[in-house]
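Complex shown without one protein chain; remaining protein chains in place.
Here is subunit A:
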Amino acid sequence: MTVTFRLNGEDYRFRDDPMTPLIDILRQERFLTGTKAVCREGFCGACTVHVDGDAVPSCLKPVGLLEGCEVVTIEGLSAGNQVLHPLQAAFEAADAVQCGMCFPGMVMSLLAFMRDNPDASRDDIKAAMVGNICRCTGYERIVDTVADCLAQQRQTAKVAGGADV
(Lines give C-alpha, C1' and ligand atoms only; values in the text may rest on other atoms or scores of the structure.)
Protein backbone atom coordinates (compact mmCIF):
# COMPACT_ATOMS: atom_id res chain seq x y z
CA MET A 1 0.00 0.00 0.00
CA THR A 2 1.20 3.52 -0.78
CA VAL A 3 0.69 6.33 1.71
CA THR A 4 1.53 9.93 0.89
CA PHE A 5 1.90 12.64 3.48
CA ARG A 6 3.88 15.80 4.16
CA LEU A 7 6.94 15.36 6.35
CA ASN A 8 8.62 18.50 7.64
CA GLY A 9 7.22 20.46 4.74
CA GLU A 10 8.09 18.02 1.97
CA ASP A 11 6.01 15.37 0.23
CA TYR A 12 6.86 11.86 1.30
CA ARG A 13 5.59 8.62 -0.18
CA PHE A 14 5.77 5.35 1.75
CA ARG A 15 5.16 2.03 0.04
CA ASP A 16 5.07 -0.92 2.41
CA ASP A 17 3.08 -2.23 5.38
CA PRO A 18 0.45 0.39 6.38
CA MET A 19 0.58 -0.86 9.97
CA THR A 20 4.21 0.26 10.29
CA PRO A 21 4.51 2.67 13.20
CA LEU A 22 5.41 6.18 12.07
CA ILE A 23 8.46 6.22 14.33
CA ASP A 24 10.09 3.40 12.38
CA ILE A 25 9.74 5.32 9.15
CA LEU A 26 11.11 8.49 10.70
CA ARG A 27 14.16 6.83 12.16
CA GLN A 28 14.92 3.99 9.75
CA GLU A 29 13.75 5.33 6.40
CA ARG A 30 14.20 9.08 6.81
CA PHE A 31 17.02 9.03 9.41
CA LEU A 32 15.18 11.61 11.50
CA THR A 33 16.64 10.26 14.70
CA GLY A 34 15.70 13.20 16.88
CA THR A 35 12.45 11.33 17.50
CA LYS A 36 13.35 8.67 20.07
CA ALA A 37 11.95 5.15 20.29
CA VAL A 38 11.94 4.33 24.00
CA CYS A 39 8.91 2.55 25.47
CA ARG A 40 7.03 2.00 22.19
CA GLU A 41 3.72 1.93 24.02
CA GLY A 42 2.75 5.54 24.45
CA PHE A 43 3.88 5.98 28.05
CA CYS A 44 7.12 7.93 27.75
CA GLY A 45 6.45 10.60 25.12
CA ALA A 46 9.99 10.53 23.69
CA CYS A 47 8.61 9.81 20.21
CA THR A 48 6.12 12.70 20.19
CA VAL A 49 5.65 14.44 16.83
CA HIS A 50 2.99 16.74 15.42
CA VAL A 51 0.35 15.24 13.13
CA ASP A 52 -1.85 17.98 11.68
CA GLY A 53 -0.72 20.15 14.59
CA ASP A 54 -1.54 17.65 17.34
CA ALA A 55 1.25 16.31 19.55
CA VAL A 56 0.90 12.51 19.39
CA PRO A 57 3.11 9.48 20.05
CA SER A 58 4.57 8.30 16.74
CA CYS A 59 5.16 4.80 18.13
CA LEU A 60 1.39 4.15 18.12
CA LYS A 61 0.54 5.85 14.84
CA PRO A 62 0.24 3.38 11.96
CA VAL A 63 1.35 5.05 8.76
CA GLY A 64 -1.84 3.89 7.05
CA LEU A 65 -3.72 6.57 8.99
CA LEU A 66 -1.50 9.37 7.70
CA GLU A 67 -2.66 9.76 4.10
CA GLY A 68 -2.75 13.49 3.38
CA CYS A 69 -1.55 14.46 6.85
CA GLU A 70 1.10 17.02 7.81
CA VAL A 71 3.79 15.50 10.02
CA VAL A 72 6.38 17.64 11.79
CA THR A 73 9.27 16.20 13.79
CA ILE A 74 11.80 17.96 15.99
CA GLU A 75 13.98 18.38 12.89
CA GLY A 76 11.14 20.33 11.30
CA LEU A 77 11.42 23.08 13.90
CA SER A 78 14.96 24.00 13.01
CA ALA A 79 17.66 22.33 10.94
CA GLY A 80 20.97 21.85 12.71
CA ASN A 81 22.64 24.76 10.90
CA GLN A 82 19.82 27.21 11.55
CA VAL A 83 18.69 29.31 14.47
CA LEU A 84 16.87 27.24 17.07
CA HIS A 85 13.16 27.51 17.54
CA PRO A 86 12.53 30.05 20.36
CA LEU A 87 11.36 27.30 22.76
CA GLN A 88 14.47 25.24 22.04
CA ALA A 89 16.62 28.34 22.54
CA ALA A 90 14.86 29.06 25.84
CA PHE A 91 15.54 25.53 27.08
CA GLU A 92 19.17 25.84 26.07
CA ALA A 93 19.52 29.24 27.77
CA ALA A 94 17.97 27.86 30.96
CA ASP A 95 20.26 24.82 30.85
CA ALA A 96 17.13 22.67 31.10
CA VAL A 97 18.39 19.82 28.94
CA GLN A 98 20.13 16.95 30.70
CA CYS A 99 20.74 13.65 28.88
CA GLY A 100 18.49 14.76 26.03
CA MET A 101 16.65 11.49 25.48
CA CYS A 102 13.23 12.85 26.41
CA PHE A 103 13.79 16.31 25.05
CA PRO A 104 12.64 16.15 21.42
CA GLY A 105 9.33 14.72 22.64
CA MET A 106 9.16 17.22 25.46
CA VAL A 107 9.63 20.13 23.03
CA MET A 108 7.01 18.81 20.60
CA SER A 109 4.44 18.26 23.36
CA LEU A 110 5.02 21.61 25.04
CA LEU A 111 5.13 23.59 21.82
CA ALA A 112 1.62 22.47 20.88
CA PHE A 113 0.48 23.01 24.45
CA MET A 114 1.81 26.57 24.55
CA ARG A 115 0.12 27.37 21.23
CA ASP A 116 -3.25 26.12 22.53
CA ASN A 117 -2.95 27.36 26.13
CA PRO A 118 -1.34 30.80 26.22
CA ASP A 119 -2.75 31.47 29.70
CA ALA A 120 -1.65 28.15 31.21
CA SER A 121 -0.79 27.96 34.89
CA ARG A 122 2.13 26.06 36.36
CA ASP A 123 -0.22 23.16 37.19
CA ASP A 124 -1.52 23.19 33.62
CA ILE A 125 2.05 22.89 32.34
CA LYS A 126 2.70 19.95 34.65
CA ALA A 127 -0.50 18.25 33.52
CA ALA A 128 0.56 18.69 29.90
CA MET A 129 3.84 16.89 30.67
CA VAL A 130 2.23 13.80 32.17
CA GLY A 131 3.00 11.81 29.03
CA ASN A 132 6.62 12.94 28.77
CA ILE A 133 8.85 11.13 31.19
CA CYS A 134 12.31 12.52 32.04
CA ARG A 135 14.44 9.89 33.77
CA CYS A 136 16.93 12.62 34.72
CA THR A 137 13.93 14.08 36.62
CA GLY A 138 14.73 17.59 35.49
CA TYR A 139 11.12 18.64 35.41
CA GLU A 140 11.18 21.82 37.45
CA ARG A 141 13.57 23.67 35.18
CA ILE A 142 11.47 22.67 32.18
CA VAL A 143 8.32 23.94 33.87
CA ASP A 144 10.10 27.18 34.84
CA THR A 145 11.20 27.74 31.25
CA VAL A 146 7.76 27.13 29.78
CA ALA A 147 6.16 29.42 32.38
CA ASP A 148 8.71 32.15 31.54
CA CYS A 149 8.11 31.74 27.79
CA LEU A 150 4.35 31.98 28.27
CA ALA A 151 4.75 35.09 30.40
CA GLN A 152 6.93 36.66 27.70
CA GLN A 153 4.37 35.74 25.04
CA ARG A 154 1.61 37.39 27.05
CA GLN A 155 3.71 40.50 27.60
CA THR A 156 4.53 40.71 23.90
CA ALA A 157 0.88 40.31 22.97
CA LYS A 158 -0.11 42.95 25.49
CA VAL A 159 2.37 45.46 24.11
CA ALA A 160 1.43 44.62 20.52
CA GLY A 161 -2.21 45.09 21.43
CA GLY A 162 -1.49 48.58 22.77
CA ALA A 163 -2.59 47.88 26.33
CA ASP A 164 0.54 49.41 27.77
CA VAL A 165 0.69 52.42 25.50
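Convention: contacts are C-beta pairs under 8 Å (C-beta built on N, C-alpha and C of every residue); 3 or more make two chains touch, one makes a residue touch a chain; residues count from 1.
The rule is simple: contacts and distances are computed from a predicted model.
According to its UniProt record, the chain left out of view corresponds to "FAD binding domain-containing protein" among "Cell wall protein", "Nodulation protein E", "FAD binding domain-containing protein" or "Acyl carrier protein". Within the set A:79, A:130 or A:160, the residue that contacts the chain not displayed is A:130. Note on the undisplayed chain: of the listed residues A:19, A:89 or A:136, the one touching it is A:19.
Mapped onto subunit A, the footprint of the missing chain covers residues 1, 16-21, 24-25, 28-29, 40-43, 45, 48, 54-57, 59-62, 64-65, 67, 109, 113, 127-128, 130-131, 133.
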